[in-house]
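Before we start, here is the structure in question, set down as structure tokens.
Shown here: the complex without one of its protein chains, the others still in place.
When the chains are written out, they are named A, B and C in that same order, and each has its own residue count from 1.
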Amino acid sequence: MSVVEISYIRAVNEALAWALARYPESIIFGEDVALPNGPFGATKGLRARFDERVFDTPISESAMVGTALGAAVSGLRPVVEIMYGDFLLVAMDQIVNQVANARYVSNGALVPRLTIRTQQGATPGSCAQHSQSLEALFAHIPGLRVGLASNAVDAYEMLRAAIASDDPVLIFESRRLYAQKAAVALDGPLEAVSGSRVVAEGGDVTVVSWGAAVSDVLTARTALDERGVHATVVDLRWLSPLDLNPVFDSVARTGRLAVVHEANTTGGFGGEIVARVVEEMGSQLTAAPVRIGARDCRMPAAPSLSAALLPTPDRIAAELMTLVAPTGAPAS
Amino acid sequence: MSVVEISYIRAVNEALAWALARYPESIIFGEDVALPNGPFGATKGLRARFDERVFDTPISESAMVGTALGAAVSGLRPVVEIMYGDFLLVAMDQIVNQVANARYVSNGALVPRLTIRTQQGATPGSCAQHSQSLEALFAHIPGLRVGLASNAVDAYEMLRAAIASDDPVLIFESRRLYAQKAAVALDGPLEAVSGSRVVAEGGDVTVVSWGAAVSDVLTARTALDERGVHATVVDLRWLSPLDLNPVFDSVARTGRLAVVHEANTTGGFGGEIVARVVEEMGSQLTAAPVRIGARDCRMPAAPSLSAALLPTPDRIAAELMTLVAPTGAPAS
Amino acid sequence: MSTLEAPAHLLALYEQMYTIRAFEEQVMELLRIGEITGSTHLCIGQEAVPVGASAVLQASDAVIATYRGHGWAIARGVPLAALFAELMGRASVLCDGRGGSAYFMAPDHGFLGENSIVGAGVPMALGAALARRFQRRDAIGLVSIGDGAMNQGAVHESLNMAAVLAVPLVVVVENNGYVEMTPSQALTAKPAHVRAAAAYGIESVLVDGNDPDAVGAAVERARATAIGSQRPFLIEAETHRLVGHYSGDLQAYRPPGELDAARLREPLVRLAATISDDEATDAVRARVARLLAEELDVARRVPPANPERALVGLYAGPER
Partner (left out) sequence: MSTLEAPAHLLALYEQMYTIRAFEEQVMELLRIGEITGSTHLCIGQEAVPVGASAVLQASDAVIATYRGHGWAIARGVPLAALFAELMGRASVLCDGRGGSAYFMAPDHGFLGENSIVGAGVPMALGAALARRFQRRDAIGLVSIGDGAMNQGAVHESLNMAAVLAVPLVVVVENNGYVEMTPSQALTAKPAHVRAAAAYGIESVLVDGNDPDAVGAAVERARATAIGSQRPFLIEAETHRLVGHYSGDLQAYRPPGELDAARLREPLVRLAATISDDEATDAVRARVARLLAEELDVARRVPPANPERALVGLYAGPER
């Protein structure tokens, strides 16, 4: 088994190379992905290796997604890169009204076997049009699969699963994690598009998170550990399909639930998680659940402002402490 | 005070006429709104009366919304009609990345004083691209105001409030209610963009709903009444700003919460309501809250299929009965 | 073409166009009596476009149409009974009632589907065409759109992208004079849509959309260009819709005399005049009427779409 220590973005690159090698019908396209090797390097070297199966497109996101759909239902296996998650909105009709409908409305006669890769989130200085976390919009759309990779291993495995799947899958990567490294097994078994994962265990509180926020939760968790509070952290990985079993199991033990995501709170997917847990096992909660997301606001460019809105590890830790010890007394 | 018995669509028409008369800077545009009097008649007679301030546009929803924004920040007060809610997706970038950002990012220097009117929902035979209920996508977007009118009075009052507001407001009408009549006071005081409303009172369960689903809830409520179960029904009216005080008050009395919307359940705004109620007053709930929405699916055209997916009055009544009397024993 | 063949060829075109016409007249009746529910968009008056085009298309070509797509589906060979059943909300072999009149698919017949978002079929057709190029299938993607659709951004993105990526895409603009209830010339600045094509370096042609042979010749040329030189092509077909935009349209916007004039130029009347053999055309119409009655009969025996299947097949993978 070849295990390599590689960055998140390199893991994406390896998954794409794997797909091109494995599926002769796969193609990869997007803006600057071929000759320039990808705006973030995700497609580095692929044009050179796979020739015209990797190609550049004009800045035409609607046409790009529609092209992926038409090609998919004609037997290709397209992977289209949308440079920033914010630009999904330019192609929203194609994603929702076209891609999501194809299989169901055709009663299975059309197979929209395509993957849309993008990256999202705020980084210091990024403007309001390049910093949103928009997964909730897509997790509400039946017919789409939606996943967020919080680390290099998942960046590799979830993308492979997405490309292998017969369903249309939207993968949100995180550019602020692109440089983070992990040991990735390149020839492990192919995963399915499903499954959340317990990434840390603790008996005091269950924290559900996904995407880049998972790493902030883990940072906060370390701070909590030092204060004697132990959190189970569930990385949801896929919002669709939604696997809440590990969450239910953990909440049954901890009695306390927090959901953390980088998207702004109101209307975010955190509400769905809270609702499901309460519907399923409300009586087992010993405290009101807590959602920790960005404040409901546009994302300002100034780092001092965005930091005040985002769910930073400090804020996460503070809110978790309040959840565990609501009186303000130190828990230990 | 002139109170007239008019249909929902006529109420929309009256509100538009009111706005054109009151605000010389107001303009109204959209597809087929001027010479053809509007695809559903909302703009009937307005072109004749207000001349070029009411005009037809090409089928270019992105350009239409962007035009509204540019005109608004230049001092006009545009009202743009998007024929079906599903077509908002074609203009999604303009709505989210442009309109929602204008005021905040400019620190108030730009005033996006515009209204987007649309109508949504499934009607028998309507295809998957003409039947979605998409309010949750927009209620998640900070910077937008979002309202849904469930009756002719609100169609009039909420639209007036929207047009009068300095914020960008998205109004979802319901074409299946367009023919419903009510007594509308045409010269009442102008409302603000805010406020939910208790439309029926009862001590057994609190049902929160909005848009067309409210009328289904009221139908279900009548059936419940006959079985001795009495529901308080809160018509949320505005999802942004969100006024949950009447909900909290009612839940404090009933201990039971149901949220009903026509949109599919997962990721719908019902999750937000459940989360807020549980966060605020979880311990006062005597039963797990219930969300009643469309099944998570695309909307098929065949009436027999769509009926199986939508939250019909029968299904609402049945689910409310289960909530109130979970053992299946008749409540009385 | 010999003098003997000519009438046979023309009669075949007449039969196909009349089949579409009679099918849609039957649909109007089914709407009236409540056997079809929901708004429906008919192509009455525009039949020459799909019929002329389909005469030269191959099974491997992919076609996408708009909500006004019954004619395209029929011309591509979709069985009438199945189509009736689909429109009637029955468990049809097409989409099991999920598509309805405005959004059904029949990929087995080279018909990737209708589309009810104006202009949105063009990107998808671009992808279908691209796939065919990758697969070296010597086939095209053809999309029919209305003239109003030329005002949707996605259409322009696709035209440019098809040209840049060298994709065998053929766009047929059915210019029927109206965009819903608004005359086309009020909404489109371009003197002709072919000019738009030229801006992308795309070859194009303006044809009489009421003449199936003229349409066929244009599609033949477009197909040859698309496959031979991997270049997209645009055809503007001038025609006229003889009915309302949708089933409930009262057509108050029509100037007096317009319809009468259009009826003189409409494809069935014109082709019957060319054929000039009343006996033959009467016979065709009688045969089609019989066929339709039978097909409708078959459709009526298809059970209504089964609500228990309403949630089936949203995903290929695990449902939840």
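Convention: contacts are C-beta pairs under 8 Å (C-beta built on N, C-alpha and C of every residue); 3 or more make two chains touch, one makes a residue touch a chain.
From a predicted model like this one, the values you see are computed outputs, not experimental measurements.
Undergrad: Taking the whole complex into account, name the chains on display that the unshown chain touches.
TA: Within the full complex, the chain left out of view touches A, B, C.
Undergrad: For the chain left off this view, which of B:V12, B:V105, B:V205 or B:A317 is in contact with it?
TA: Checking each option in B:V12, B:V105, B:V205 or B:A317, the one touching the absent chain turns out to be B:V105.
Undergrad: Taking the full complex into account, find the residue in A:S62, A:S174 or A:S194 that is in contact with the omitted chain.
TA: Per the contact definition at the top, the residue touching the missing chain is A:S62.
Undergrad: With the missing chain put back, which residues of chain B would touch it? List them for me.
TA: Output for chain B: 25, 27, 53, 55, 57-58, 60, 62-76, 78, 93-94, 97-98, 101, 103-111, 142-143, 145, 165-167, 192-194, 241-242.
Undergrad: Tell me which stretches of chain A touch the chain missing from the display.
TA: 31-32, 35-36, 39, 56-60, 62-63, 86-87, 90, 123-130, 295-298, 300-309
Undergrad: What chain C residues would touch the chain not displayed?
TA: Interface residues of chain C facing the absent chain: 150-157, 160-161, 163-164, 186-191, 195-196, 198-202.
Definition applied: only the chains that are shown with their structure count from here on.
Undergrad: Which label fits the chain touch graph of this model best, line, ring, star, complete or other?
TA: complete
Undergrad: If you average the Cα atoms of each chain, whose average lands nearest the overall Cα average?
TA: Smallest offset from the overall C-alpha mean is found for B.
Undergrad: Averaging over Cα atoms per chain, report the distance between chain B and chain C in Å.
TA: 36
Undergrad: Go ahead and note the Å separation of the Cα centroids belonging to chain A and chain B.
TA: Between these chains, centre-to-centre, one finds 30 Å.
Undergrad: If you look at chain A, which of its residues touch at least two other chains?
TA: Correct list: 93, 97, 101, 104-105, 142-143, 242.
Undergrad: Can you list every residue of chain C that touches 2 or more other chains, as numbers and ranges?
TA: 96, 98-99, 103, 115, 117, 120, 153-154, 314
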